[in-house]
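Just one protein chain is left out here, and the rest sit where they should.
Our next item is chain A:
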Amino acid sequence: MATKMGKKEIIQAVVLADDFVMNLMPAETIFPTILMPVINVPLLDYLVETLIKSRVQELFLYCSNHVDLIRAYIKQKKWLHISVSLIVSDACTSLGDALRDIDTKGSIRGNFILIRGDAFINANLTNLLIKHCTKLKEDKGAAMTMVLRNIGSMNGSSLRQESCLVVSDKSSRKILHYNVLRKDLNKVKLELDWFLNHNEIEINTCFLDSHVYLCSPSVLPLFSDNFDFQTMEDFIRGVLMNEEILNSRIYWQQLDPQDYSLPIVSWNAYHCLNRDILNRHTFPLTPNAIPFLKDFIYMPRSTYKHRSATLAKGCILEKDSILCQNSTLENNTLVVKTVIGDHCLVGSNVTIKNSYIFSDNKIEDNCTIINSVIFSNCFIKQNTRIDGCILCPKTIIYTPMEYTDSIIESKDDKISTKTISEIDPYNEFHLFKDYDILENDNNVHTNTDTSSIDEASECNLPAADDISMFLSEVIDSLLRGFQDQLKCENLILEINSSRYAYNVTMDEVTYNVIKAILSLPLHYLSEEKETITSIDYLRNLKHVITYFYPIILNYVKTENAQNDCLHAIEEVASTTPELLSCLQVLLHMFYDKDVLSEEKILEWYKSNDKQTDSYEKNKVRVAVQPFIKWLEEAEEDSSESEND
């Protein structure tokens, strides 16, 4: 256990009031991260609640900015079961500095719990610390245990940017590699040593760092000895690199599946945390389960209303929303996924979505507020539209107009706006922009689609190369097969093997095979050094198609494959004028040989119809018009005859 001083073991925790990063701009300039209101209550309260529940008796709160605010807050609260002492330092600018400072103070006596100021956790920390201590008995060099939460695949979730790569030894859970996966990072380098030196290793991207670290006493001297350790990432990297020299190792342990933790590393994470609290994932740190959030009426779809809050006629709290003490909504106001703090006055016909309205705000009639954060004591005149903005405290908006993507501040009765994209050119600062896309499922799909396209265009350029390589490979095989009169079954085998070699999907195989077959006469003719005319092309094409009929049938089986086939035809036809002229003959041939069904052709023709803006495609449409007409007439005939 922690320390064996005196009669009782005292468990100590260190909380850093600031996280020394500016992810929650401009909140850091207003209060320290630890006092950031989460559902109307500072983050510190939740942390202290968890610490008391875990029977932690001593808490050191390290603060460097906004010391007065913290001091006042601690004085106002008087926690009975935990002694809170402040460590104040003005000069500190990083986590490393803070820990070095704590080391010189010498108040930490044994193993301790280190909590960064943006952490939110509901697990029993003492149990975690006990596990760390047993680890320490096995390995004297265990410096730190990270607490990670398994949240599953982060794809398609708003926490995408926070995912990290954890490589560890499977049996001992010793960390071999840890880094945060940046958005632009598409490749991960895995060291060969990991695989050589360990029986089993575990590589994970589903973990989220809880920003709670269980530390041995050796952590503080490690920071003191290495002045280049600034952030926790530095420390982890440094320790992992010089494991032998420092004789220190870092382990990790997983939070129990029912426990919850999420550090507020960005506005996006803040948004997730608030939502999860309202959805009660964080129980017991939820409304009505903790003393500082009580007297709420819990209504369906995770909406809460304080007993003293007032909803006028026609108000809708749609979902994931909370209305705190003494707040009032006037007639027909719509609130979706929003936290409204204490003593707020919201006028009638106001729409508020995905927003955070802190305490003592006044919003007049007919306003619309979307994806915004409004700090306390703001005033918004009627008919204002705010989208993706952050309003600093005491902002007063008199002129009703539209504000988007800005940080709005009012000084001496003047409003100054800064565009967020200007302040943050790297777009690292997200104000739930992505989240908006997650609003409904249709949009989610488009979102994932675009991201996959992005990937394809940015990083998977080699993949595009693969496909063209595959195409040329297929053309080569077919050409050789046609010239040497090889068996079609063998050619299919050959195509399939190159499919695996270039890792091409089935749709693309169909598409490319058809493309190859159609362009084959051109290659054949150019090899025979004959001039290419449409008549020659058609003659050769007929030969080719009759010869490769088994191959075509093999690949064009399903309806999807028919679509791919038609797209391939369209693609080739729009680039080779020879095919264009005999396109209807080709379609007729495919139709007769049952490669393409009548419905599919008509469907394709109609879908093509809409894209009249493209000249090329228009050409294709004109070229097949007579055939389509014939098809339609045939259909009518048949239906008529059926009627007869």
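Throughout what follows, a residue touches a chain if its C-beta (ideal position, glycine included) is under 8 Å from a C-beta of that chain, and two chains touch if they have at least 3 such contacts; residues count from 1.
Note that contacts and distances are computed from a predicted model.
*Asks:* There's a gap in the complex where one chain should be. From "Translation initiation factor eIF2B subunit beta", "DNA repair protein RAD51 homolog 3", "18S rRNA (Guanine1575-N7)-methyltransferase" or "EFC10-like protein", what does UniProt name that chain?
*Replies:* Missing chain, per its UniProt entry: "Translation initiation factor eIF2B subunit beta".
*Asks:* Which of these touches the unseen chain: A:Leu129, A:Met154 or A:Leu176?
*Replies:* A:Met154
*Asks:* Which residue among A:Asn288, A:Asn331, A:Asn349 or A:Gln382 touches the omitted chain?
*Replies:* Here the residue in touch with the unshown chain is A:Asn288.
*Asks:* Just to verify: which one of A:Cys206, A:Ile396 or A:Leu538 makes contact with the chain not shown?
*Replies:* Among A:Cys206, A:Ile396 or A:Leu538, only A:Cys206 touches the chain that is not shown.
*Asks:* In the full complex, which of A:Phe235, A:Phe296, A:Phe548 or A:Trp604 touches the chain missing from this view?
*Replies:* The single option touching the absent chain is A:Phe296.
*Asks:* For the chain that got dropped from the picture, name the residues of chain A it touches.
*Replies:* Residues of chain A in touch with the missing chain: 48-49, 52-53, 77-81, 149-159, 206, 257-260, 272, 275-276, 279-284, 286, 288-289, 291-292, 294-302, 307, 319, 438, 441.
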